[in-house]
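A single protein chain has been omitted from the complex, and every remaining protein chain is retained in its original position.
Each chain carries a letter (A and B) given by its place in the written order, and its residues are counted from 1.
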Amino acid sequence: MLVEQASTGSGASGQNAGSLHFQIERRFLERKGGLGLEGEQTATLSRIAIDDWSTLEDRLGVSLHVHMNGGLMVAENADQVAILKAKADRERAMGLSVETIDGAEARRRAPYLSEGIVAANFMAAEGHADTRKIAPAFATAATAAGAEIQIRTRLTKLEWQGASFRAEIIGSEGAFTVGAKKVLVAAGVWSARIAAMANLHLPLFPVGLTMSASERTPHFLPHLVQHVAQRLSMKQTEAGNILIGGGWPSRLHRVDGIFDLSRPAELIIQSLRNNLSVATKTVPRVADLNLIRTWTGVTAVTPDQLPIAGEFPTMPGLFCAAGGSAFTLGPTFARLVADQMLERERDEADRLLAVASPARFDSLNGFMGR
Amino acid sequence: MRSQADITRGMPVTIEVDGQMIDSFSGETLLAALVAAGHMRLRNDQEGQPRGFWCNMGTCSECFVSRLDVTPVRRIRACLITVEDGMRIATRSISYD
């Protein structure tokens, strides 16, 4: 049984801007020590995710507007180019196919790029997919495979009872109880609260982000565009809207010192202006388009910025899949965690998910658990 | 059609819409000039079906057109913009092809 408090895909999986980014993320470069060891660690997962996304539409039997026409991470000066080159070296060492091209070559492949772009890392597998379609497609496929999906249904209690978990649930038709041998928490930013129901700490911290959409315009932007030194992601949807994001903050509501996740995060106008500024500097023609909508979404980050996927050592039987990059890596996490839960090629799944395992935060749960 | 009952309009102006010259009067909204000229089709939907304006009060977004005689080019609501002599309008969206 899948229990969802709102509707399938109504959280971050439906609210994010749909980037399929497989290069080492720029946010990993922001931290001290520079070149993103964390990013390197996820490169293996990225390689698998590329295969997962390439075949997802066939496996689910429905169009998800998956476009893998390549992604460009652009640079505007020599320092940034140096980062691009070092990054590409590392990525190639990890088996990701990335090339550094100069500004002229970048504009040959992507004529919409500004003259200010002096180089770019190009990765052919990158792209984007339609976030509106993914969760409903998985839900349909899961239902067809025999899963029971309960929407507008809320978990109120989760406890281990010696041989199995007991979950108390409230749905539109009243309260009921479910027993389960294994439980997966994949509730995005709410995951920490579900873990707390089971008396466990899960170090996931909510982060409000900003995304926006232009009016529709004839297709001109087939790639995913990112910037190596500034927060930016840009792509054009099947319908023709340009989606602009890249990690600009929005403001979470707070009540008594606690982040209120029941309300959408508040737009910070300056954040949006900065985001649009980077976007128009990179792709000047979007300046002439009308912005039709800006929205905020809430995702969750961990202390080391890496996702959390796998089984809690303190509470065998309880699994988690959350914590960032989960649109791009989501289908891969789903497959591997399912393998773990079903004890199906478990060792291989454990090995691939080792980088994301909740075990690395196990010290937090020394006093917690059953 | 322009009403002739007890009305003095502004100075005559000429605007260009999709390459066609249209007569208008200073003070008129672009939408009024288009309606007076019988230019009711303002865009096509995704199936190629014709669309006209609906609300004439800035709300429905059906009358968005591109204004080409200004820098930068602007996507504007015809019902809220006042005509200017030499105004150049394309009813299609901005295209780079």
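The rule is short, and it goes like this: a contact is a pair of C-beta atoms (placed from the backbone, for glycine too) under 8 Å apart; a residue touches a chain by one contact, two chains touch by 3 or more.
Keep this in mind: contacts and distances are computed from a predicted model.
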Hidden chain of the complex, named as in its UniProt record, picked from "Lipoprotein", "ATP-binding cassette domain-containing protein", "FAD-dependent oxidoreductase" or "Peptide/nickel transport system permease protein": "FAD-dependent oxidoreductase"
Residue, one of A:222, A:264 or A:369, that touches the chain absent here: A:264
Full-complex contact with the absent chain, from A:160, A:220 or A:295: A:295
Residue touching the undisplayed chain, where the options are A:151, A:197, A:334 or A:364: A:151
Sites on subunit A contacted by the missing partner chain, in the whole complex: 6-10, 14, 132, 136, 151-152, 214-215, 239, 251, 264, 266-269, 272-273, 276-277, 279-280, 286-295
On subunit B, residues whose C-beta touches the chain left out of the figure: 1-11, 25-29, 31-32, 35-36, 38, 40-42, 45-47, 49-62, 64, 67, 70, 72, 74-76, 79-82
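One rule holds for everything that comes next: only the chains that are shown with their structure count from here on.
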Between subunit A and subunit B, centroid-to-centroid distance (C-alpha), Å: 43
Subunit B to subunit A touching residues, read off their complex: 64, 72-75, 93-97
Subunit B-facing residues of subunit A, complex: 112, 215-218, 220, 285, 287-290
